[in-house]
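All protein chains but one are shown in place.
The block that comes next holds chain A.
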Amino acid sequence: MEDVCARFVSQKISKTRWRPLPAAALQPPDLFATGSWDNEDNRISVWSVGDLGNAGLNGEYQGEPQLLCDIRHNGDVMDMQFLDQERIVVASSTGTVTVFRHHQNNQTLSANQQWEKAHYHVDQDTSCGGAACTGVICNKPEIVTVGEDGRINLFRVDQKDAVRTIDNADSSTLHAVTFLRTTEILTVNSIGQLKIWDLRQQRNEPSQIFSLAGDRVPLHCVDRHPNQQHIVATGGQDGMLSIWDIRQGTMPVSLLNAHEAEMWEVHFHPSNPDHLFTCSEDGSLWHWDTSTDISEKPSFLHQGGRSTAYFSHNTINQSVVSAWLSNDPTKDRMEITNLVPNQTLSVNSLDILGPCLVYGTDAEAIYVNRQLFA
């Protein structure tokens, strides 16, 4: 816990994202971006976190995030994603999607490209009626955005117009989107449905619809297991974490009672998928750890597909089932820890990469933990 650095930044943070590491990188991430909301003057900021080895001038400031640069953003930052090492795609509450470029040489940010009125209500030509763009996901060079207008847009970076737009894809608000495969996306909406869309097909219908069993609680976030693509996790308005197996059935495999209020983000750890992180309006950030002791299982079976070097997909049989899909979560030991010491206001966003965790709250503070698995 001592490795958590906090910094008050005088703006409510809505999104935090680590800059992705180059493919063969060994060192932990050292740069992240944040977006603010509910300000008259919202900003996208880029921060750097120092090396762990350095003791700064005053020992207590060691590792505290330092602001490198920031730029004004029109509207609340609703979602943010790094397109590559230098470009960040930001979704705005005005319905505009902007690509910012971070210039490393002089540490500045500039707006590179913008799609205005990507999301709108009623008529695009009338001046009012911009609808918030609620989710953005990138798979370079493609960018998919969803919004409160129920529209799905497919952009290609450096192309002025949208490659494809699905109008009225959903009758309710689409809250989040993520890639399932390179040509398929997953969306969640405010009537508790998880939909798969195949972008190769021309029809404007989802290829599959999943929904919750009981009350149609709105779903706010979605994430796919990094290695096993049929496992999907979603977070709902009542704080419930649902794990879905999209190969079978239309209902979630397990429902885990998690938070007491809306769950804003859910993330599988990209290289360690036995670990899941969720953050919520109730001010807590939970770390779900299903990695069981290796000695308990036969030595040739490993969890989570971390080291699948010696058996191909064909030999994965039913006995190697991810802990996430087991019907009885209490049977396999799952450790759940709250990483926020004194919770006050909502934790709006989190991101994990390697051993580093960053999260931002409505109490206008950013927290960085660079030794998550120590």
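Methods note: a contact is a pair of C-beta atoms (placed from the backbone, for glycine too) under 8 Å apart; a residue touches a chain by one contact, two chains touch by 3 or more; residues count from 1.
Convention: contacts and distances are computed from a predicted model.
Novice: Report the protein name recorded by UniProt for the chain absent from the figure; options are "Autophagy-related protein 13 N-terminal domain-containing protein", "Myb-like domain-containing protein", "Proteasome subunit beta" or "Nuclear pore complex protein Nup85".
Specialist: "Nuclear pore complex protein Nup85"
Novice: Thinking of the whole complex, not just what is shown, which of A:65, A:206 or A:354 touches the missing chain?
Specialist: Missing-chain contact among the listed residues: A:206.
Novice: Of A:109, A:285, A:350 or A:365, which sits in contact with the chain we cannot see?
Specialist: A:365
Novice: Under the stated touch rule, tell me which residues of chain A contact the chain that is not displayed.
Specialist: Output for chain A: 8-12, 37-40, 76, 78, 93, 121-122, 129, 131-132, 134, 148-150, 170-173, 189-193, 195, 206, 209, 211-216, 218, 237, 261-262, 281, 342, 344-346, 362-365.
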